[in-house]
Structures are given as C-alpha cells and as structure tokens.
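Note that one protein chain of the assembly has been removed; the remaining protein chains are unaltered in position.
Here the chain labels run A, B and C in written order, and each chain numbers its own residues starting at 1.
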Amino acid sequence: MSRHLPKQTAKADGGLVAVFLAVTAFGAGFLAYWFVDRRFVRQNVPRAYRYSIEELTTIEPSLLIYRQSRPPIETGLLEAVALDVDSDGAVWAAGDRKILRFASDGRKDTEISLPSKPTAVKAADGVLYVAMTDQIETYSPAGERLSAWAPVQTALFTSIAVGPEDVFAADAVGKVIHRFDKQGNALGRLGQKNPSRGIEGFVIPSPYFDVLIAHDGLLRVNNPGRQRIEAYTFDGHLEWHWGIPSVKLEGFSGCCNPIALAQLPDGTFVTGEKGLVRVKVYDDHGRLLGVVAGPQQLGWKGPVRVCETPEECGSRGLDVAADGQGRIYVLEQVRNTILIFEKNG
Amino acid sequence: MGLILSAAAVQAAQRFPPPQFETDYQMPTLTTPPPRAAVWELVDVGVLAAALGLAAWLIFRKRSRHGIAALSIFSLLYFGFWRKGCICSVGSLGNVVLSLFDSSYVLPLTAAAFFLLPILFALFFGRVFCGAVCPLGAIQDWVVFRPLAVPAWLETTFRLGAWLYLAAAVLFAAVGAGLLICRYDPFIAFFRLGFNTPLWLLGLLFLGLGVFIARPYCRFVCPYGLLLRQAGRLSFWHVRITPDECIQCRLCEDACPFGAIQPPTAPWPESMRPAERRRLVFLSGLLLVLMGLGGWLGYRVHAGLAAGHPTVELARQVRLRQAGLMTEPTDTVRAFEVSGRTLQSLWNQEAAVFQRFAWGGIAAGIFVGFVAGVKLIQMSIHFKRTDYEADRAGCLACGRCFAFCPRQRIWEAGKQTGSGEKQ
Amino acid sequence: MNPPPSELLSRRRFLKDGLWTVSLAAAGAAVAALASRSRAKEWVWQIDPYKCIGCGRCATHCVLSESAVKCVHAFEMCGYCDLCTGYFSPDPKALQTGAEHQLCPTGAIRRRFIEEPYFEFTIDESRCIGCGKCVVGCAAFGNGSLFLQIRHDRCLNCNECAIGRVCPSEAIVRVPASSPYLLKVRNP
Partner (left out) sequence: MSSRDESKYLLPQNPRYQAAVSSLIVSAVFWAVVGLLLAVQFYHLKVTDERRSRKLEALRHVYQTSGADESLAEEIRQLDVHYRRDHLARLQFLYRGSGLFVLFGAVFVGTILWVRSFHQKPPHPEPLEDRTTAQIQAARRTRWAVSAGTAVLASAVLFWSFQGSQTPQESAGAEDSSESRPAFASWEQMNQNWPVFRGPQGAGICPFDNIPTEWDGASGKNIRWKVPVELPGHNSPVVWENRIFLTGADAKRQEVYCFNAEDGTLLWTGQVPLAPAAQREEMTIMEDTGYAASTAAVNGVFVAAIFADGQVGCFDFDGRRQWVRSLGVPASAYGYASSLTVYENRLIIQFDQDYEPGRSKLIALDITTGQTLWERERPVPNSWTSPTVVEWGGQMQILTSGSPWLIAYDATDGRELWRLDCLGGDVAPTQIAAAGRIFAVHPYTHLAAVRPPQAPAEQMQAELLWKAEGSIPDICSPVSDGRLVWTVDSEGVLECFDVQDGSRLYSQDLQAVFQASPVLVGDILYLLSTKGRMILVKAARTFEQIGQNELPESFTASPAFAPGRIYLRGSRHLYCIENRR
C-alpha cells in the first residue's frame, strides 16, 4: 500500500507572512464591514418592489376650504367608533362600552355606560339611539335606558338615521338598511340586490356603512364597494346615485370608500374616506365642492400602521358629522380624537 | 434581534365577516407548512455526538488520517451542505450568551447540546471537533496545499484578533445587537448554494488564504475555537504523534501545517532565574494595568459600538429627522412614526442600550486586557517537554503527523500482521 | 533547596489532575446550568404582521435567492372586492387581469370571479417574491387581509435572520416552532 505523506509545512519569512496575514485580515474586515454590513445591507429597495402613495397625500392648499376652528376633542376612548352632533351642538361619541357627551365648548359633561360595545349612535329629538352590534337601544340624554329593541339575527348596525316616524339602521353584515318604527318594530328592509328595480346591492367589505335622512326627505346611503352614494326613498326605490372610483381628489379612493356621510345645513354632503384619509364636500350630484381635510390634516403617517397589539390596528377609519352652524366634526379613529372644522372666511 | 413574542399575543382581532356567497363557493384555508420536525433536531444532535465519538475513536484507537479525512467530508456534507451550516457549534455560542442575558429567550436543547458536546469531548480527547466534525474546519482542511510555517510570535499575536472577536461577539449577543459569529460566517454562502451574498467573496478569500496559511479561520478568527483551545489544554487524553515512544528522529518537525508540533525543550540556564522572577512580577503588574486600560478603552468606544444596535440606529435617524436634517424619512423612521411610539420611550430605550454597552464595553475591554496580559505571562513560564509533542491547545486532531512518525509504520505493520497486542 | 525531580513531577501531576477535576466539575456545572435553562423548544423566525410596513426588503435581503417570505391571504378578512387595491395599481384603466393593470411585479396574485360582485384572490407562491407591494395596497385601503409570512418549508432558520437585521420596524421575531406562524386570523 503506497503511503501519501501530507504536504510538509514550508519555511517562510515571518515578516512576509505577517504582512500577508495583515493584508488579508484587513481585506476580510473591509469585506465584512463594507459589503456585508453597510452597502449590501443598507441598500435601497428596488422601486418596483415598493408601493408609494405618499405623493397622493398632499392637497393643493387652495382646495382646502375648511380649517380647524377649535382645538380637537380628545375623547379619551380606547376605541372610538361613532359620533353624532345633536341639535344643541353637543357632540356624542361612542366607543368602549360608553357614550360620551361633549358640550359645545369641548368639555365632557355626560358619560353613559353601556352593556356592550356600541357600534353606532344617533341623537334625535331628545332621545339617544345606540346600536350595539345587532341590537338598538334608546337612552335618555341623562343616561337612562328607555327601551331595548329586539335584536336582528347576524346584523351589525353601523349607523342609525331617525326621521319623524321612522328609524333606519344600516346593517353592514346583512348589507341592507332596516326600517323600524319608533318603538322598534321592524317595518322592512331596503337596498337588497334587485335587478328588476335597478338595485345592484350594497357591497360592504368592512364595517363602515352609513345612512342618513337628507333634507329632501330621501335616504342617503354609502355603497363603499361601488364607491358611491345612493339616494333611496323610504320605500326602498333607488332614485339616483353619484360618485366615481379614483384616487384623484374628485373620486373615492381604493376598494371601499366612502365610509362616512353627513349632510350640511346648506344641503351639501360631507364624505369621509379611509386609507387615503380624506374628508370632502360634494353637492347632491357628486360635484366636488372642496376638501375639508386631507391625509396631512388628519395625521396620516403612512399607508400601513404598526401596532403593539392587533386590537390597536383594528379600527382605523373615521366618522363624520355636521352641526346646524355648518361645522364639520371628524372622529379620527386612530388617535380617538374629534377634529372640528369650519369653513374659511 | 427582535422581541420574543408569545404566539398568543398575536391572534385574530374581532373580525368583520366575509361576504355570504350565494354560490357554493368554498373559502380556501391558509396553508401553514410546518418547520422542520423537532425529531430532526434530535437527529442532528445524535449525528454530532456520533461524529465526535467516531473522531475520537479514529484518532486514538485507529490512528487513521484517512478515517479522519473521510469523516471530515461527511461532516462537511451533513452539517455544511445538508444542514446548510445551521445550527453549528461555533454559532451556538451566540445563542448561549443570548439566553444568559435575555430572559425571554429560552435556550433550545439543540443549541445547548451543540455548544457543550464539543467542549466536553475536548476535555476528554482534545479538539476532535475541529479535526473532523466542524464543517467550517473541514472545508478549509481540504485546501491546505502549500502551508507556510507561521512563526509562534506571529501566531500568538494574531490570535489576539480572535479574542477581540470573541469579546465583541459576546458583547453584541449579550446586549441584543445581533449574533456576529453567524452574520460573518464566511462559508455559509457556499453551504446555502445561493449566489447572492457578498459572503461568497469572504469565503473565497478565506479559502484562498487557506492554501498558504492552513485553516486561517480556525486559527485566527474562530471564537469557539478559543474555548476549545482552553478545554484542549486540560484534555484527559491528548493526541500523540507517536503510537508508543518518541525516538527523537525529528521527522515530524515540519509535519503540522498548523504549527502545533512542539519540539522537546532544552534546559534553561540557571542564571536566568532571577531575571525571570522579576519579569513575572512585572508582568503580573502589567496584567492589572492592561485590564484597567482595556476597561477604559472599552468604555471609551462603547458609544461607537452601540451604533451597531438597531435601537441606537433608529434613535440616530429620528434625531436627524427631528433636527430637520433628513428631508425624506427612511423606512426605519417612517415605521417609527406610524407606530405612534413616543419619542421619550425611544430615548429611554436608547439610554438603556447605551448603559448596557457601557458596562459590556468595560467588561469586554477588561477581558481582552486580561487575555493579552496572560499571554505575556504564559510566554515567560518555562514548560518542560522531553519529546516531540502536539500542542494541546493548538492541535486540531487532524492526524496528519502520524504518517511522519516511523513508529507509526511499525505499529501499523504490527497491527496488520499480528493481533494488535502492541497496543 | 530544590525538591527532587520525582517529587516535583508528582506535584505537577497533582496540580494538573486537580485542575482537570476542577474544570470538569465546572464543565459539569455549566452543563447542568445550561441544561436547566434550555428546553426542548426550538425557535423559528416569523413576521409579526402588525409590525410589518411592507418596505420590500424581504424580497431582497433573504439569504435564499428566492426569499422565504411570501404573501399569504387571510380569506376570512378579505372583502372579495372587485377593485382590489392589493391587486390593481392605483386608478386602473379597467378591472382586468392584464399585466398593465397589476400592482404585483411578478403577477403572483390570481384573480378569479366567484359571483357578482365578488372576486377571489389567491397567491401563487412559486411566483411571489415577498416584496409586500400588495400588502401595502391592501392595508392602505382595504382590510389588510394580505400580509407577509415566513414560509417554513423554505426558511433555513438561520441563527440570525438576514432580513430581520434590516427590517425597519423590527417586525421579524422569534416564535416557538410549535406555533410557527403569526396569522391575522386563527386557522381552523
């Protein structure tokens, strides 16, 4: 058997080896630091891999026809969901198993405890209508429970509108508007898909479904999945609709907007959008009249939120309301504050 | 790196239901391919233990370089290319340190086993891990084509770099700034067969160097090797060049590519004794000075080192942003801004990191100073040797020297012919 | 003065044995300590979807040439929108599947009509590079049902995750191997 001797170590000049080693050590250090640690690691991400909607967040200042007229109201709620302004100009905010009332100067003067989490609130004719998921209850302004209506199976009421004799509630899960009388008896549903009546149906991908009774006596309902506002009679006839999908200012951005709706005393409508958060004013045929607040005014920081817990990331939309003086109230659900806007000039 | 999060913390938030479909559409479910089954981790530990045992058997009983070489190929293929270099004993040092300093990180049994087994084997058999089991060593072992002799002074001095690297790796792992050993593992890019990292260059550099300077990573960089060196010093049995007795033939003098063969010592002149004593006293004093100096330097650079911590980097960027010196926020700053965290919490965190780095820097500095001082003292102590011996710390148990020993041939011949009673 | 060599030798041997015993005892103690600290519990890396900002580095910084990070879809959260903002680029000319309308740089999302007005979106993992563009699109406007996860059939479980090092929001965390995903909905 032949034996292979491994290579013997060759004698070398120590100094030369030292230089050799030092140079390679330096090279290795340089490679490690520069290529592994700095250049390679901190390089920019290819543009094709990034989705940037930042450029859409600036709004031409001349279009901003509203400004914040008062300091915002910090609701102190952990999860504010809805607001309404009553005829006295007091602000009602719902969230966290509570209803809070803020006087017109922004001070909290009433706190009503609820048996479960509220999903909508409406103050009308001295009565507080509060929706809690599938059930509506009424309260006196002092916080006394007046009635509890029969729950509606699987419903999620996200908005209530109160007329002289009727109460309408928007059900985001059932994707219909329920009509009740003032005692809570169900009178019917409207807005179901019905091709023969020209109704395509509501598309509600997230729990933002708003209904109101406009000054003209018709209902206005947002249809976020179709990016439009629809006008219905109390009997459920679709009269007309307006709104176009677009990230441009005149349209409703993204997959499912607008998410909130209110009417101003002059008959125009305030819409709220999530995502690219915007509050805008339209006339009754969808002509953009101006912008109340854009992402920068509403504290938009980026398209994606970063949260410690999933709950924090849960709600992130907004709700809008208007008072008799034409002021616009925006409940901003990220920071749970109410911003108050007034028309310039 | 990263917070440890219990799985329960992230769960479904209260959810809005999906649409009710009128057609019989079945909603697909999200697939969640599981990670490698835990039993395979145990298999890895088993393979490691078996390989270590086999290496010890090959080097002590069989005295077979061929066996060791074959085992090293197996280790390279299994721990390197098959297991893609993770987990390895060298990197497990980081996990151990992390588990000592981060209470939320529980040390996996596998990591503990990978860390401890080679050290235990080294206490009994010397560095058999380095010789045949470590994939990083194995890949370098195969390119030792033209080994040059590295003089002892050079080898010892350059090993200071490894000590520094060890100190830095422990410091970074302890303060939660990352696992440096894994980050700069030079051969990981080969093992993963992905041509997409600059680590390729680092690996090629080390292999290229390894043609002339045998196993450079093991000798001058590897922090885990330093631990094994110390364990090897104490080893119960150690690799012997000769199977029975040294006949002082000097044929093995140049056999070791790692310079780990030490010739017999000559008697030192009696006249040097007093000078030696004085030097020892001086060096002991110097040891304290070096430790102090190291601690001071460690404190001085702690801020610079802390820049490697993600929190400090974030704070630096946020500060630039605050000062208006960053017009376009980086992703890091943007993520901070959308998280709604307060600035104060960031400053507090940053201060805490600095604090940790300050103490860690001092400790690491004292440690490196201690090492340098001890090395100097070591060089002043006269150890006695009568035969050609493998240096217990430096011997990598590769078995190359066996072939050079004439007694080995006699021993082998005896084994082939006889019953092996020569043992 | 000097002790005889044999005595010296035995003293040295004694010292050495003592040292060895001590170090073995120390090693034993270390084993015990580490073993008591360690558990038969492995860690794997995962992305916390509530921390991810979809910066795109998952596509570029994984040690694998094809990233181990893929987009996953929590169907239970999906609105099944016609105009899916994770699928379409902003203001698409038409809601059609042509490459010119798509956001995904690799066309990894499949869009399938189910019934008026709903569409299903599924991820073709062999195409997905984990850039997170759709994640941003979906989170910015929609329900956030698309999110990134490390797929453990691909992940090598490096000791230090190369993406985690550069993640701007430190969203890559260690999770127990027994529950290796951080999903936005609990899997049945």
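Rule of thumb we're sticking to: contacts are C-beta pairs under 8 Å (C-beta built on N, C-alpha and C of every residue); 3 or more make two chains touch, one makes a residue touch a chain.
Given the structure is predicted, the values throughout are model-derived calculations rather than measurements.
*Asks:* Wait, the hidden chain, what does it touch out of the ones we have here?
*Replies:* A, B, C
*Asks:* Any idea which of C:E100, C:E115 or C:D153 touches the chain not displayed?
*Replies:* C:E100
*Asks:* Where the complex has a chain not shown, which of B:A352, B:M379 or B:A413 is the residue touching it?
*Replies:* From the options B:A352, B:M379 or B:A413, the contact with the absent chain belongs to B:M379.
*Asks:* Consider the whole complex, including the chain that is not shown, and state which of B:H66, B:R250 or B:R277 touches that chain.
*Replies:* B:R250
*Asks:* With the missing chain put back, which residues of chain C would touch it? List them for me.
*Replies:* Its contact residues with the unshown chain are 65-66, 89-93, 98-100, 105-107, 127.
*Asks:* Go through chain B and note every residue touching the omitted chain.
*Replies:* Chain B touches the chain not shown through residues 81, 142-143, 145, 151-154, 156-158, 160, 164, 190, 193-196, 250-255, 263-269, 272, 290, 293-294, 297, 300-301, 303-304, 307, 316, 320, 323-332, 368, 372, 375-376, 379-380, 404.
*Asks:* Using the touch rule from the top, list residues of chain A that touch the missing partner.
*Replies:* So the residues of chain A touching the unseen chain are 2, 4-5, 7-8, 42, 44, 46-50, 52, 55, 58.
Methods note: only the chains that are shown with their structure count from here on.
*Asks:* I'd like the most central chain, judged by C-alpha centroids against the all-protein C-alpha centroid.
*Replies:* Centre-most chain by C-alpha means: C.
*Asks:* Decide which interface, A-C or B-C, involves more C-beta pairs in contact, and give its chain pair.
*Replies:* Of B-C and A-C, more C-beta pairs in contact link B-C.
*Asks:* Counting only Cα atoms for the centres, state how far chain A is from chain C in Å.
*Replies:* That pair's centroid distance is 30 Å.
*Asks:* When you check chain C against every other chain, which residues touch at least two of them?
*Replies:* 50-51, 53, 55, 57, 78-80, 143, 165, 169, 184 - these are the residues of chain C that touch more than one other chain.
*Asks:* In chain B, which residues are in touch with two or more of the other chains?
*Replies:* Answer for chain B, listing residues that touch two or more other chains: 10-13, 16-17, 19, 183, 197, 331, 334-335, 338-339.
*Asks:* Mind listing the chain B positions that touch chain A in their complex?
*Replies:* For chain B paired with chain A, touching residues are 9-14, 16-17, 19, 65, 144-151, 153-154, 158, 161, 183-184, 186, 197-199, 201-202, 205-206, 209, 212-214, 216, 220, 254-257, 259, 331, 334-335, 337-340, 400, 403-404.
*Asks:* Show which residues of chain A lie in contact with chain B when the two form their complex.
*Replies:* Residues 3-12, 14, 17-18, 20-21, 24-25, 27-28, 31-32, 35-37, 39-40, 45, 156, 172-173, 205-207, 301-302, 304-311, 313-314, 334-335 of chain A touch chain B in their complex.
*Asks:* Under the definition above, what is the set of chain B residues touching chain C in their complex?
*Replies:* Checking each residue of chain B against chain C gives 1-7, 10-13, 15-19, 21-23, 25, 27-30, 32-36, 38, 41, 84, 86-87, 91-92, 94-96, 99-100, 105-112, 115-116, 119-120, 123, 178-179, 182-183, 188-189, 192, 194-197, 231, 234, 236, 310, 330-332, 334-336, 338-339.
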